[in-house]
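All protein chains but one are shown at their positions in the complex.
The letters A and B name the chains in turn, as written, and every chain counts its residues from 1.
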Amino acid sequence: MATAVIETGERETYLNREYGIKSWLLTVDHKRIALLYLIGVTFFFFVGGFFALLVRLELLTPAGDLVQADTYNKLFTMHGQVMVFFFLIPVIPAVLGNFLIPIMIGAKDLAFPRINLLSWYLYVIGGCLMAYTILAGGVDTGWTFYTPLSTEFLKTNVITAALAVFVSGFSSIFTGLNFIVTIHRMRAPGMTWNRLPLFVWAHYATSIIQVLGTPVVAIAIVLVALERLFHLGIFNPALGGDPLLFQHLFWFYSHPAVYIMILPGMGIVSEIVCCFSRKRVFGYQAMAMAVLGIAVVGFLVWAHHMFVAGISLYAALIFSLLSYFVAVPSAIKVFNWTATMYKGSITYQTPMIYAFGFIGLFTIGGLTGLFLACLGVDVHVTDTYFVVAHFHYIMVGGTIMAYMGGMHFWWPKISGKLYPEFWGKLSAMIVFIGFNLTFFPQFILGYMGMPRRYWDYSKAPEYQILNVLSTAGASVLAVGYLMPMIYFLWSMRYGKPAPDNPWNAAGLEWMIPSPPSTFNFDEQPVVTWEAYNYDEIKGEVPVAQ
Amino acid sequence: MSDHNSSSEHISSIGSSVAIWLALLVGTALTVGAAYVDLGPFNVVVALAIASIKATLVVLFFMHVKYTHEKLTKMVIATAIFFFLILLVLSMADYGTRLWT
Partner (left out) sequence: MHNSSVATANIEAHDNPALLHHFATAEQQKDAANLGMWLFLVTEVMFFGGMFCAYLVYRYKYFGDFGSASQQLSIKLGAINTGVLICSSLTVVLAVRAAQLGKRTVLVFWLLATIVLGLVFLGIKADEYAEKFEKHHVPGPSFHYHELLPGQAGLPSTDRRYANPSHAEMYFSLYFAMTGMHALHMIIGVGLFSFLTYFAWRGKYSPDYYTPIENAGLYWHFVDIVWIYLFPLLYLIDRHR
């Protein structure tokens, strides 16, 4: 394949085309922007992780002896806000989505490259606002900003935190908008909707949620800020306001937001499972429709976060029923991944280990979500560690596992280097073990009645042993996350150069060099094959590098 | 595909634009007039119905949706309206039933 060559005789790639800080900060290349995001999300992952560490250290003993109560409130709030808004929501779309979507559809870039760069700057500005909030003492509203606590009673930096979330929300909106237009308008000839990789379908569904949902939380936060500044009373019961109105507006976004967090992960898992089973996905149409179904039905269930908050019983019944429906498309996906693997030729490289982890842990997380959708159970376990365990199974056991799997799968393409497979497998196992040790005890704790957001449980010292296990698990998990950071960086300098297609995988991204050249393709591809054409691809997955 | 004015975009005629403009003004007058008539709970229904007709005229004619070849534009608009209504309807499912026994 003819490729451009730069002065030193090397092949031109998106990495060596231009050097210097300006060429990165003013880039409109979707691949460079993806790496800019990678730096940002990794930084915030450490920040959020640091807060988690302090929370878990406090919970080692029943007494509140590490920090004061107000400080503890700030710790779990900052952990939640940083992790949700600055890590989980952007991570897969802004890093892997940005990098891969144009290539996967055969385009040179996203539809709006400059808006893509703007999205990154909005993310950075939001991040700076959040960093300021932290340095100025943090916020203790809980990540959910519930009123009237956030509007009337707290002296902490609620408005700057709200502003940080507001600005980063626009980053999310513009990314979603960009993806939708790109997928509709920039597909190469022959790349029909039914030939799109499921990774692209998943990001399409995610983008719909970002565009429809984020503005509602934006206005909710604006109203909180206005109320705080001008004492408007929209959410203040003393002035006739209803705190639940804030919750309705907040959760209208924040429930679909959890699907923003999981759908891209599901897209990654589809790619990995097909490659490492050497098989076309089972039920392509169902898989594509399922991600759309999750996106749509996900908008109909938000008040299941409010069952005990004071909504009417009839509304609770409606939302409980709707919440059961949303499990159906998710379950379809789990069954179809399993059916894809059946009679496949399975190998267990690192990405596949993460994909297996995702499927199992997401299933547990999703099922416990159904427990919570049942009103009777929810009354018992709401606001306990059961809920905390449920959502961490999905967000950490699901999303982060998928992210790690995706990073390993596409690392050769992104960096042009191979990561060390032994260390990859080892880290994946450590993550899996550490994860379960951290969060499984929390299901039990929650069922036993330990409330969340409590800094002191000395009235119930029987909770301690499970808390100690959980904290121990967290340290193991931390090791499992640090290792890839180390060996990915190591591989950039010392790793073996990666071939175009180290996994013998299907998909346009594997038909161009690793790393890609700036404009992705020398000539516009014309697609004449179906997705996941593993029946046509010769060869097995190469054995561990 | 020709290079000059490659778009097969519809160019609005001055006549039709003025006609829609007049319709919108008439609708405004009707809305104000209807507000002074006691229709009980239907006052708000009439007001919203007239507003919706006006909005539809703006979308179809001024925003050229009637003349576009893109089915996608209509899907996008329908989606926005649908989810906006979901927000309102399901929220009112709570507020409207709070006082039920």
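The rule is short, and it goes like this: contacts are C-beta pairs under 8 Å (C-beta built on N, C-alpha and C of every residue); 3 or more make two chains touch, one makes a residue touch a chain.
The shown structure was predicted, so the numbers you read here are calculated from the model rather than taken from an experiment.
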### Query
Which listed residue, A:Ile219, A:Leu321 or A:Val379, touches the chain dropped from view?
A:Ile219
### Query
Which chain A residues touch the hidden chain?
1, 107-113, 115, 173, 177-178, 180-181, 184-186, 189, 211-216, 218-220, 223, 226, 230-234, 238-242, 245, 248-249, 252, 511, 519, 521-528, 536-537
### Missing-chain contacts mapped onto chain B
1, 3-7, 9, 11-12, 14, 17-18, 20-21, 24-25, 28-29, 31-32, 35-39, 43-44, 47-48, 50-51, 54-55, 58-59, 62-63, 70, 72-73, 76-77, 79-81, 83-84, 87-88, 91-92, 95-96
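In this section, only the chains that are shown with their structure count from here on.
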### For chain A paired with chain B, centre-to-centre distance based on mean C-alpha positions, whole Å
37
### Summary
Contacts from chain A onto chain B in the complex sit at residues 184, 208, 212, 216, 244-245, 248, 252, 299-300, 302-303, 311-315, 318-319
### Task
Write out the stretch or stretches of chain B touching chain A in their complex.
72, 79-80, 83, 86-87, 90-91, 93-95, 97-98, 100
